[in-house]
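Shown here is a partial selection of chains from the complex, left in place.
In order of appearance the chains are A and B, and numbering begins at 1 in each one.
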């Protein structure tokens, strides 16, 4: 498992609320942007995984908001898997502002692989293999 | 403190993802819809509170997703304050589907009152009074 290149983007106008801060719901969406990038870089795109019949359903999300972010800030989201079972996987995230290295938000999400009908199933075998291979630097 | 009338709404098309489920980020937004309704019913609108110079900034969010919700489901969100300090307040939420009483999602959010500059300040005194009054059925 290689260390994925962190996701970087500039905060959109639509992501800011009338306090002039990134609206708190978007941080949870930013986590997904990073999770998608991690999957694409380490395995294949989630679009392909879904087409194979695996649905990665979120079962839990925990976020701590540390500092506010603003319109036009360049943010970087790091992500890594921290725990997994047969059908379950947990990811850990950190959102940082590039300009001043400020820690904006940290969090953890828990997911379960299901089939289209919503029944838990084993994760794709190559993902399992990737996770259990000795991580060089994940 | 009276028990606020729970927030009810029909799931929008835009809230569903390509799995055909309510996209997990929206549950956190639904929490806010209920929190706003609670404030308006128990105190006054958050718009007025913000105009008075109080900003209710989110510092933590925790969600557990129990069952998927779908387009056109009628959902009900209940909310109540469960802990508070001088400038801090925690809310507890439950999202239920009206049709079959299914528990869709539960969660807790933590907030801090700040001034416009982001400095923690004491919450509005009438909110403090409301919270510390003997709750009849909150």
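In this section, contacts are C-beta pairs under 8 Å (C-beta built on N, C-alpha and C of every residue); 3 or more make two chains touch, one makes a residue touch a chain.
Computed from a prediction, not measured in an experiment: that's the story for all the values here.
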Total copies in the full complex, given that 2 are placed here: 4
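The rule we apply is simple: only the chains that are shown with their structure count from here on.
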Angle of the C-alpha superposing rotation, chain A to chain B, to the nearest 5 degrees: 180
Rounded Å distance, chain A centre to chain B centre (Cα mean): 24
Chain A - residues contacting chain B, complex: 18-19, 21, 24-26, 28-29, 32, 50, 55, 57-65, 68, 118
